[in-house]
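One protein chain omitted, others in place.
This part shows chain A:
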Amino acid sequence: MLHLDGLSKTYATGEAALSDVTLTVPQGQIMGLIGPSGAGKSTLIRCINRLVEPSSGKVILGDVDLARLGKAELRRQRRRIGMIFQEYALVERLTVMENVLSGRLGYVPFWRSLLRKYPARDIQTAYRLLDRVGLMNRADSRADALSGGQRQRVGIARALAQEPELLLVDEPTASLDPKTSRQIMRLITEICAERGLPVIVNIHDVPLAQQFMQRIVGLRAGRIVFDGAPADLTEAALTEIYGAEDWNAMRQGDSEQAEAEADAARRLEALAK
C-alpha cells in the first residue's frame, strides 16, 4: 500500500508543480492519473521513487517514509518500486536480456553486474518474464532492433524483474499506435492483477484510462481535483480537470478510431481467406 501525505514540490524556478497532494493507493489497485500537460503528473510519480526530490510531505510505502531516506537506504528502497517510461528508456545498445537483468541491479554486487554473471535465479526470472511478455526469442537482440511495442514490453519485463511492491507507469502508450497502446495497457493491467500489484499510471488518453483503470485521479495545476471511479468521470469532471472542451467529440473520435481498427482487422481477415 502506498500513502502520500501532503506531498509538495516547488522547482528551483519557483514553479509549484505539486501542492499538498494526499492520496492512498491500496494493494492491487490500478490507478490512473490524468490531467493536462504541466499538471504535475510526471513530478508526482517521480517524487515517489525520488527521481525528483519532493519539497515537503511524506511518501509512505508499507511502513517506510521514502521522503526521508539517506542515499544508500534510498537505493535499497527503490528496488521495491518498478517504473515504466514513456519513451521506453531502454539502454539501446544493450541486449534485451541485459535490459531485463538491469532490473536486478539493486540486488547484485557491482562485480556481478559488470561481468554479467547474474545469479541463476535472476536469469530464470528474466527468461520467465520475457516469455510472459512474448519476447522469448528476442533475448539476444539489441534493444534498438525492436519495434516500439516490443520495446515497451521489455520495459515492463525490466520493471517486473525488480519484484516490485509498487509499479509506476509514466505515459506508457504516448509513443505507440492505438492498437499497440491497447495491447500494452492490457498487458500491464493483466500482470498487475496476477500479482496484486498496486499501480499508478500517468495517462493523457482519457478513453484509454476509462477502459483500463479501476480508479481515476485528476490533477490540475498540482492539485487533486477529481478522485473516483472511471464511470464517475463525467463531462463536468473532465471540464474541471482540463478546462472547457468538447468531450463528446473526443469520445466520438475514439469510437471512430475503434471502428476503423475493427474495419481494418476485418479486411485483413478477408485477405487471409
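Criterion: contacts are C-beta pairs under 8 Å (C-beta built on N, C-alpha and C of every residue); 3 or more make two chains touch, one makes a residue touch a chain; residues count from 1.
The working rule: contacts and distances are computed from a predicted model.
A.B. asks: Assign the chain not included in the display its UniProt protein name, restricting the answer to "Copper-resistance protein, CopA family", "Xanthine dehydrogenase family protein subunit M", "Phosphate-import permease protein PhnE" or "Spore germination protein".
C.D. replies: The chain we cannot see is, by its UniProt record, "Phosphate-import permease protein PhnE".
A.B. asks: Out of A:L7, A:I30, A:L44 or A:I81, point to the residue that touches the absent chain in the complete complex.
C.D. replies: Considering all chains, including the one not shown, the answer is A:I81.
A.B. asks: Tell me which residue among A:R158, A:H204 or A:R220 touches the hidden chain in the full complex.
C.D. replies: Looking across A:R158, A:H204 or A:R220, the contact with the absent chain belongs to A:R158.
A.B. asks: Consider the whole complex, including the chain that is not shown, and state which of A:L7, A:V59 or A:L90 touches that chain.
C.D. replies: A:L90
A.B. asks: Using the touch rule from the top, list residues of chain A that touch the missing partner.
C.D. replies: That gives, for chain A, the contact residues 49, 51, 75-79, 81, 83, 85, 87, 89-94, 98, 102-107, 110, 113-114, 155, 158, 162.
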